Structures are given as structure tokens and as C-alpha cells.
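For this view, one protein chain was removed and the others were kept in their places.
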Amino acid sequence: MLGVLLMVVPLVGAVAIALSPSRAAKGIALVATLAGLGIAILAAIDFSDWGTGGWGLEYNLPLLPAMGISLALGADSVSMLLMLLTTLLMPLAILGSWTAVSDRLREYYGWLLLLSTAMIGVFLARDLLVFYICFEFTLVPMYFLIAIYGSTNRAWASLKFFIYTFLGSLFALAGFLYVAWANAEHAGAWSFAIPDLVHFASTGLTTGEQGWILLALMAGFAVKIPLFPVHTWLPLAHTEAPTAGSVLLAGVLLKLGTYGLFRFVLPMVPAAVVEWAPFMGVLAIIGILYAALICWVQTDVKKLVAYSSVSHLGFCVLGLLALNPLGLQGSVLYMINHGLSTGALFFLIGMMYERYHTRDMGTIGGLGSKMPVWSFFMVFFVLASVGLPGLNGFVSEFLCLLGTFAAGGTGAYPGVLGPWFAAAAALGMVFAAMYLLLMVGKIVFGSLREPSGVHSDLPADLNAREILVLVPLAIGCVVLGVQPDFVMHAIEGSIADTLASYPTAVTDATEILVGRGGMP
Amino acid sequence: MSLLASEAFSQASLAHAILLSGALLSIGIAGFLSRRNLIVMFLCTELMFQAVIVAMVAFGRWYWDFSGQVFVIFILTVAAAEAALALALVVLLYRRRSTLDAEVWTELRE
Amino acid sequence: MTPILTFIPKLSMSAPAVPVSDAIISPNLSWAGLILLLPLVSLVLCGLCAAMRVKSKLPAVITAASLAGAFVTSVFLYLNYEPPGEVIPLLDWMNLTWGEGRFESFTANFSLYIDSLSLLWIMFVTGLGTLITIYASEYMEPDLGKGYSRFFAGVSVFLFAMAALVLSDNLLMLYLGWEGVGFASYWLIGYYFERPAAVAAAKKAFIVNRIGDLGLALAIYLIWTTFGTVQYDELSTIFAAGSMNPEFEGWTTSAIPFLLMLAAFGKSAQLPLYVWLPDAMEGPTPVSALIHAATMVTAGIYLIARTYQFFLLEPVSLHVIAWVGGLTALLAATIGMAQHDIKRIMAYSTVSQLGYMFLGLGVLTTYGAAYHVFTHAFFKALLFLTCGAIMHGFAGQLDLRKISGLRHMKGWRITAWTMLIGCLALAGFPLTSGFFSKDAILAEAFVTQGPGFEILGWMAIFTAGLTAYYTFRVWFRVCAGPASFEPGDEQHDDHGGAFHPHAPRFAINMVLVLLAVGSLVAAVPYFMSNQADDRLVGGWVADMVHDSPARGGIPGFSETHAVHAIADSHEAAAHAGEAAHPTLFGMDPHAAMYWISGTVGIVGLLLAAWLHLWRRSAADAIKAWLYSQFWIAWLPRAMERKWYVDEFYHAVIRAPLWILGHIFYVFDRFIIDGVCVDGIARIPRGVARWLQPLQAGAVQSLAVVMAGGAAIILLLMALFMQFGWFGGQV
Partner (left out) sequence: MTERLWFLIPEFVVLVGAVSCAILGVSRSVTVRRSLPIVAFITLIIAFLASSYVYSPASMEIAIGPGAVPLPWLGRVVIPVVVIVGVLLVMVQAGFIDRSYEGEIAAGEARFNPLRTSRGEYYAFFLLSLCGLMLTAAAPDLVWLFLALELTSLPTYVMVAISRNDRRAQEAAMKYFFLGALSVAIFLFGFALLYGATGTMELMAMKDVLVARAADTGSIGSLATLGLLLSILGIAFKLAAAPLHLYAPDVYEGAASQVTAFLGFVPKAGGAIALMLILSVTGWMDDGGMLPDPILVTLWVMAVLTMTLGNIGALLQTRIKRMLAYSSISHSGYILIGIIAGPGAGFVAVLVYLLAYGIGNTATFAVLSSLRRGDCEVESIDDLAGLREKHPGLAWAMAISAGSLLGFPPLLGFWGKLLLFIAGVASGHLVLVVIAGVNSAISAWYYLRMVALPLTGAASSASGSIERREYGGPRLAALASVVLLILLPLLLQSMMDESADGVLSLEELTEVQQSQVAAVYDLP
């Protein structure tokens, strides 16, 4: 029941907001999200399958028995973590927009709460259609958040965001439906239960079919991640979105794509993944380097951080494609870490924007002397993002790359990437330092430059509320940087499950090559 | 259906009737597409209906089956109803524009 | 299997699990964690001071106390130390296991690995750290209440990271320290963050270091994929298992040392990655002394010493190190000769001296390198601190042409004379510590066989002469001669009225004296007896190095130990045995080197004295003459412009990347987003516009299209049926 509660609480909050006067909206939203966080923590404490790969929070309500569709919820450790990340970011997002949003409050907080429901739904879904519905539904609140509360080019940005991701996910839907149908043909009854379909697809489909399904699913998830070259909606959406929108977009919504990869693509179509991993790996690497260089020449801070997401998520994808526990561990950690650190960066940029109404590094800079606390956090999260050891970014980046590097054929999990992939991607570490330090060097350091005019009645430096938003994220960064172990042990089982068909799939693929004389 | 029937109505007769029907239909369509007078256009649709009627009767005769002819009665009835409707419409249109030219009605496009 | 797979050496799947290492796990020594903990505590307290806007010297006191505590702990650790090494587990970091086999776990914890090498380093790091903190407490006075806490917090971070680097028991924690010191360096170089030059220098330092870090990261990946572990003790065990290990073949073992080398070159400012170090002088002088002279920059030496076994597997890597070191030493010395900013001269001299150390590593004398690190730490810190004192006193004046005769000024005697001691040591004046440590390296260049090592040796000797020259150029210009000065352009408290130099007070002077004494006393360990193996030369430092993976680079150490089973052949050839020991002027190279380097040093010194004390005008005349001769003018000009290395990097790496970034951005916006995405999105509208005439308005035109469409479909179907394209269905 906790799982349903997690989804229902924000929904109830949204309804309550719709029914109450607009000055109460913030408060209700905060209470609802805090309640959600509380429930999530309770659920995490209650969850007994940390580390084992088992499922908790299970709930099943048949919706459409004829089609085997049901409101099936459940969480393994990875879902649990991402759900915790979501519920953590939600109250922060609401606190972070406390003063930034002054117009159409009820809709704003209502949409945020609906977004929360949908995001949690994605992570908890145990039914393919529930997953798909929530996955799609995240678009709506985000669309409105951008289209109503965005900056100048918001209409175009929101439209592009919506249609781009919608088109991608329709392909994914086609793929899902094909799997469901094939399963129905095979089993004699329709089912959309994820375990059934995953099991069936990985064993019952030919490599050719798997390849098509991989393409279809990737059309949906790659856009969401976003993987080069289908990333161009992201910078636009990020630049135009309000702060909380950017935070949730970077913090959670992008993870829906990698989560989809983790939950569906990898276990469903192992043979195709083995076949396509090098190609996707190359795309990820191009994304890492290409986006990093683009970051380097940005003048708009928010765009810079947006492109950095493209670059960072490339590591995440690479880790997944490593097809070994190291890479997957790194990748799952990356999802969480990127949510914390990039989320925080967007918060910080939002705080700056609220004060100066500019994001242009040409007109603003040297805030270190005027906003020391803000600058401290800025530098801190930039370092977390750069991957300074001791902070969270390092652990995940390191494991992703080590996994990719090791995916050359040693150990129990032979992969299909290898050292050259890792070496090329590792260049991204240097580039990350280049563009992020450039940003810090411009907006934090140097002599003070600020646009004239007062735009806000906030104090010059951060106030207690804003610090309160950042501190949990900072604590998260440090804890996950110094003690990633507990997370890694917690997700071991789920990762092993996801990888269950891999050693064989890779070996089979290589054996076929050997048979063809493709082996050097 | 009986042998008698097919003796009385040879395959050639059927073919002739169907050819006639096809010709009527073609003429109707061609007229419909080429004439701009609303009344003539309507008459062309009537011509098409007649084509159907001819075919129906011919097939009914061929199969010695009355349903073809029954259908014809219904078609005639409906055609009459349509004629009433059409003429009312034409009057309405003529009142508005004082012309029967169909080409003047091009306000709704693209 | 893709070709990529074949790059990884084949491993027998039945490879035995990692044998128990010979290092002792000593949880009862966990108090050694204090060395890491104390700087962290100090960091937190300094952070609190900053948050509470403390205006006293409290942060300095806290930091000095904690560093002193760390130093004392290190000394205790040394006293408690028993060979061959101890692992002290502190805290778990990453422990992944997904199977039973060798390549099915990844472990990297916060554990300390104590052997004599790490002890050597940690003692001088914490010791010097304490002294320099005391010095800085006075030096940073003008910033009291402003950046004072931030400064000492940065020092604490640095000491923590450096301790982690030195004491780590695995490569990953080393990496943590490695990046940590880079970050601390970023922090402290950028201390005056309102100065664009400082920010740029800080960024440059971090990024260039990151390139090195990239090498280290890749090396770690390679080491793990090859050996299945990144922990020193397990690696030692694998090496101890001898040459039969299949891991020791294939490209990986050859690549590892080169990647490590890249890391070391980045951190220790060697060619081609040295460019950040001179710029790093934008930081406060204590930082330059601590980080950019004495401790952090020696991390590269430490790394190579720590992983020396990998280098012994691949002789070419050692040759490369030797040559890079030698060339860096020469190049930096030539640049140093042409600079006027005394701090920059010291910076280039640091690069140059680091080059010597790498030369030492390359010619198989880890002991010499380590010893030079040790002595250099004292005298270079001393020199920087004296420069800092001058800078502090003369409002940021660092131009050696604008200050003269310091030793005659009131209150500056201690500075002048301690600087002399530092200069002597740096110049390798006989019987100073620098003399012995440099000799240990130079001589070995003639002993060890290698490609052109003899040339390298002579080159290094020539560089030693240059070193003596430019060192004393500074001293004779600044400290000797007639007393005169021009103040720098820094704002000082006493504006209005004439400028008065602030002579250093107690804290600075005390530290200077202590370091001067240290510079002299650092010669003593050379003569201390060897406890570990009395066949060794090199005294206490050799002892310290002996109990470490770097022992392969101790001259005279020919004990056939299992560790060196693989390296033996190479080592034997290199050291070529006592019998075939090469000679220099008929003498043992070590003995000969005393004379040669002493002479060269004195010659350099005299040259400097002539040009910069007795006939200063002659120096200017020579310089003018050099610049006037077109055939040679490029030389001093290139030396002054640092051999155009910065410009080279800018043109070859930075600018192309920058342009590429812009091209990508344009490509992204206009090609991918504009043409592809928006273009595809425009297709439906375009098609619709193209089809719009179908909807022409008149009822006939609609009827034509409708009837025509229906007719086309009918015709097509009829055709299909006619040609039987529908199989037997029709």
C-alpha cells in the first residue's frame, strides 16, 4: 500500500491545491511533498530486499484483466533509490521556487505535484502500461511548467520538448506492444506485467526481432536521456524552464531514460544489446566529448549546465553498456549523483537568476565577493560535477569508466566495449574540468560585474531557505562520495538480475563470430 | 433461379445491360465533374442512380431474384427524397447568389 | 569477438585467488588515521571560522596545531614502524564483489599503507606543512578577517589530500589524494580570486593536472583489468609471484608505466605539462613554497617510486623518464636564467630540479630521486619563503632589478643570509645538502646503461652550472650590492607618505632560520649508517626507499629477490655489476661527481658574481649584445618567453578545441537541431502545403480529386489483380 500512497499523496495534494485559495498552494505543496518524502523514507526502512534484488512495495490492482493490464507497483532497490531521489528533490524544488514564482501559483504547484506522481509511478511501475502512462504523463506537467513559467522562448521550447519526446516514446510503445503481443501469442493470454514480458522477450524472441525492439525502445529512451544526436531539445528546454522545472528535468526526468535502459532494454533484448552496444557506446562517447566542447563555448550559464547533462549522461549510458556489474553500479550511482549535483547547480543558477535576471556570463561575474555562501555552494557542486574524488560524482564516473574499460573480455562478465571506449570517454573528464571551471571562473571569481537594477527583494547572499534547499543535496554529495558502499551493496542484487542473461548473450554472440571466422 | 430464367435472359443480354449501366454511370460521373450548373449536376447524380437501377434489375432478372427489383424501388424512393432536398437546396442557393453556377461557391477552401 | 577484446591479455580463468599478501594488517595502528583526521578537523574549524567571520589568527593557530599533531603522529608512526609494511584499515569506501574469482571484485578502501617510502614523504610533508603554516600566519596578516580562514582551510585540505596520497593503500585513494592536492592547489592559487591572472592560473593548473589525472585514471583501469586489484599489497604479492604470471605479457603492462608517467609529469610539472607551475606563482607565497615547491609537485616522484615495479617491467619507460627529466631540467634552467621575477625564477628552478628527480628515477636511482626530493623540499621552501618575505615587505615587488643590497638593510639580515644558504644548497655548493643529493643522481646517469645516458649526464652537469648561475643571479642582485629598492604596486596599510618596507617579524624569521638549518642538516642522512642492508650506499634515505616497491632503484642493491624476478634481467644489464662499473676520468663516478659538480657549481656562482655583483653593467651589455645579433638573438628571446610553450599549447590544443567547440555549437544549433530536427519537423507542413491545391474550393474540383483518387485505387487494384501480385487470392 505504501507504493500507492506514494503516488496518491501528491495527487491528493494537487487536488487540495486546486480546491484551495492560491496563497495556500505553496504550503500544501510543501506539506504534500514532505509527507511523500516521509513515506518514501518509511518505505525504504521497511524495504527488506536491499541488496538481494527482491521486490517490495508490491501492489496489484487489475485494471483490464482481458489485456492483462493492472496497476502493478513494486520496487527493487534501484527503483527505490530513484524514488527516494525523486521524493527528496520534490520538497526542495518547492522550497526553491518559494519566491521565484509569483503568478498562477495553484497551477504551478499543482503541476509539480502531478509531476511527482508521474515520476514515482515510472519508478514503481511493474506493469508496462503503467510505466508507459507515467512515462508519458511526465511530459504534461513539464510542458506546462515550461510553457507558462519559462522565459522568453518558452512556447517553442515546450512544444519541441513535448513533440520530440512524445514521438520517441510512441516508437517505444510500438516496441512494447510488439513484445506484449508476441508474449500473448506465446503464452496464450495477454499480459503487460514487466517480469513476464522481460522474461519472454529475452528468451522467446529472435535476435532480429530483438534488434527492432531495441531500436524502438531506444527511440523512446535515447531521446529522454538524451543521447547524441537526439539531444537538441534538452538545452532549449532547460534554458527556458523555471528553476524547479530544470531541477526536476535534470534530476529525475533524464533518469527516466537511463532507468528505461536499465529496466527494459538491458534485460529484455540481451542479444540485440550485445550487437548494438558498440554503436550506442560510440554515440555516448560522441555525446560526452561533443557536448563538453559545446559547453565550453557557452555564455549562458544554464545552457552550459544543460549541455553538461548531455555529456554526463553519456557516461551513464556507457556504464550501462559495459554490461558488467562495475559499469551498472557506476551507472545507477550516476543517475543519483547527477540528480543531486546537477539539480543543485540548477538551483544555484536559479538563485542567481532570481536576483539578477540574467544568466549571461558576459554581464555577470565575480560574485564570490558579493555572495560568498552562494559561491561556496557553487564551487562545491561544480566540484561534485567535475568528479572530484571524495564527492559523489567521482565514484560513479570512475565505476562507469572502469566498467567500460573492463568490458573487454575479462572476468565473469565479458562485455563488448573495451579500453578504447573508456579511454575516449575519459577525455570527457578533462573537458568537464575545462568548461565547469570556466564557468566558475567567470561567475564566481574575478572582479565583480553585475547588471544594474534590483530585481528581487531577496538579500544579496542566500537566505536561510535557500541554504536549506542546498544543504541536503550537499550532504548527499559528500555521503555518496565517501560512503558509496552502502548504496552499491544495496543495488547489487538488482544489478545481478538485470545482467542475468548477459554473460551468455555475449558469449553466444562471440561464438557466432568465431563460427563465421570473424575472430582474429 | 431456374433454367428457364437463364434461357429467357441470356448472358449476352446481361452483358448488354451491364454495359448500359456502366455507360450511364460514366456519363453521370463525367457530367457531374464537367457541368457547373447545379441542376445539371444533380441530374447527373440521378443518372448514376439510374445506372445502378439498370444493373440491379439486370442482375435480378439474371438470378430470377426479386430483391434486385425491390432494391430498385427503394432507390427510386430515396432518389425522390434526394431530389426534393436538392431542389430545396438549389432554391436556397439561388436566392443567395442569383446564379446556379457551382463555381461561385468557393469561399471554403484549403 | 571484436578485435578490441584481444587487447586485453588472455587470462587463464583458473587463475588462483590473490594470495595473502606479506603486508601486515594492523588495525591497532588506526591512530595513524589522525594524520588524515587532524587536517580535516582543521578544515572544518577553519570553515566555521569563515562562517563566523573570525578576525583573529585563530585559523592559523588551529591549522598549525593540527599539522603539528599530524607531524608528531607521523614521527610516532615511524618509530613504531616495522618492515616490510603495514596496512591500516580506516574506513570502507568501495567494496564490490560479484563472484569468487580474481576479476570479480573491486576493492578500494580508506586504508593506510605504511612503508618507509610513505613514512619518508609524510614526515617531511607534515613537518614542512607545519613550518610554512606558522610562516603564513604572519604572511597572511593583511587578509585577517577576509580570506584568512579560507587560506588556512585550503592549507588543511591540501595537507589532508597530500596525506591521503602518500599514505593510501590503494591506487584509488591515491587518486583521491592526487586530485585532492590538485583541487587544493586550485583553491590556493586562486586565493586572490578577484585577480583575473590568479583565476586563470588556478584554472590552468587544475586542467593541466587533470590531463595528468586522466593518465592516472587510465592506468588504474589498466591495472585493475590486468591484475584484478588496485591495492599495493596485493599488487606486490602478484609481483612477488614472479615472472611466470601471464599478466606480465601483452600491451597492458607496457602501457601502464607510460600512463602513470603522464600522471606524474602533470603533477610534477615535467615536459610537456610543466606550463602550469610558473603561472601557479599567482598564489600566496607560502602556497608556492608548500605546494609548488616542497610537497605537491613531488607527488609525481612518489607515484613513480610507489609503482616502480611497473616501470621495471618496461625499460623503455625508464629511458623516457630519464630523458624527459633531463630535458626539462635544462629547458627550465634556461628559462629561469632569463626571468626577472624572482618568484618565477624559483618556479622554473623547481621545474628544473624536478627534472633532476625524474632523471634520477629514470637512471634507476630512486634513492637519489627521493633524497633530492627531501633536500629540495627544505631549500626550495626556504628560498620561496625568503622571496615571500621580500614580496611581503616590499609591497609585492619581485623584480630582481628593482631591489638590491638587502643584506645591508635593517631587519632583513636574517632573510638575506638564510636565502644565501638556500641558494648554496640549490646551486649544489659543496657540502650542502643539495650537493649530495644532486650528485647521487648525476653519478648514476654515468653508471646506468641506457640510450644516451652519458650525454644526459653531461647535460645534467651543464644544467647544474646554469642552476648555480641563475640562483646566484638572484642572490647577488637582491641581497648583495648597494642597498636600494622600489616598492611594488600592491596596496599596503601605510599608504600616504613614503613607503617603508616591512621587515619580517618573529614567525617568519623563525621559520626561515629553521628551514636554513634544515637545508644544511639534510645532508646528514646521507652519512647515516644503513640499518637495512649494510651493502647499500646512501644512508638513511636509501634505507627508507629500500623497504618499498622502489627498491629496484637503489644503486648497489643487487639482492636477487623474488620481487625482481622479472626486472632482474633488465636491472642486471642496467647496473651491469660492480666489476664492469663504468668510470669517469678514471674514478668511480660517485667520487668523480663530487669534484665535477662542485667545480661546475662554483663556476656558475662566480659567473653570477661577476655579472650581477661586481660588473652589473657587463650583464646588461652582454644581454644587449645577444639581442643585437640576429643569429643568436632568438635564444635569449625564446628563453625569456619560456620557449613559447604556452603559445604552442594555445595554438595547438586550446585554440583548435575552442574553435571546434564553436563549430560543434553551430553544428548543433543549425545542422542537428536546425536542419535535421526542425527540418524533419517541417516535412509534414511542407507536404501539406504542397497538397493544399487539392482543396481548391469548387465542388467540381473536390469531386475530381475524390473520384480520381477512387479511380486510381481501383485501377491499381485492378492492375495488381491482373498481374496476380496478390498470390492466388483473386
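Letters A, B and C mark the chains in the order given here, with residues in each chain numbered from 1 onward.
Going forward, contacts are C-beta pairs under 8 Å (C-beta built on N, C-alpha and C of every residue); 3 or more make two chains touch, one makes a residue touch a chain.
The structure displayed is predicted, hence computed values, not measured ones.
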### Message
Counting the whole assembly, list the visible chains that the omitted chain makes contact with.
### Response
A, B, C
### Message
With the missing chain put back, one of C:Leu48, C:Val61, C:Leu635 or C:Ala703 would touch it. Which one?
### Response
C:Ala703
#### Entry: Per the touch definition above, residue among A:Tyr132, A:Phe200 or A:Phe262 touching the missing chain
A:Tyr132
### Query
Which one touches the absent chain: A:Ser97, A:Ser116 or A:Ser158?
A:Ser158
### Query
Can you name the residues of chain C that touch the chain not displayed here?
681, 684-685, 687-689, 691-692, 694-695, 697, 699, 702-703, 705-710, 712-714, 717-718, 720-721, 726-730
### Task
Could you list which residues of chain A touch the chain missing from the display?
63-67, 129, 132-133, 136-137, 140, 143-144, 147-148, 154-155, 158-159, 162-163, 166-167, 170-171, 173-174, 177-178, 180-181, 184
### Residues from chain B at the interface with the omitted partner, ascending
1, 18, 21, 25, 28-29, 32, 38, 41-42, 45, 48-49, 51-52, 55-56, 58-60, 62-63, 65, 67-68, 70-71, 74-75, 78, 81-82, 85-86, 89, 92-93, 96, 102, 105-110
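The rule is short, and it goes like this: only the chains that are shown with their structure count from here on.
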### Query
So how far apart, in whole Å, are chain A and chain B when each is placed at the average of its C-alpha atoms?
65
### Query
How big is the gap, in whole Å, between where the Cα atoms of chain A centre and where those of chain C centre?
36
### Task
Take the average of all CA coordinates in chain B, do the same for chain C, and state the distance between these two points in whole angstrom.
96
### Query
Where does chain C touch two or more other chains at once, residue-wise?
none
### Task
Over in the complex, which chain B residues touch chain C? Could you list them?
29, 32-34, 36, 41, 102-103, 105-110
### Query
Can you list the residues on chain C that touch chain A in the complex?
1-8, 11, 91-96, 98-99, 101-104, 106, 172, 175-176, 179-180, 183, 186, 190, 193-194, 196, 199-200, 202-203, 206-207, 210-211, 213-214, 217-218, 220-222, 224-225, 228, 657-658, 660-662, 664-665, 668-669, 672-673, 676-677, 681
### Query
Which chain A residues qualify as touching chain C in the complex?
160, 163-164, 229, 232-233, 236, 278, 290, 293-298, 325-326, 329, 366, 368-369, 383, 388-390, 394-395, 398-399, 401-402, 405-406, 408-414, 416-423, 426-427, 429-430, 433-434, 437-438, 441, 444-448, 482-485, 488-489, 492, 496, 510, 513-514, 518-520
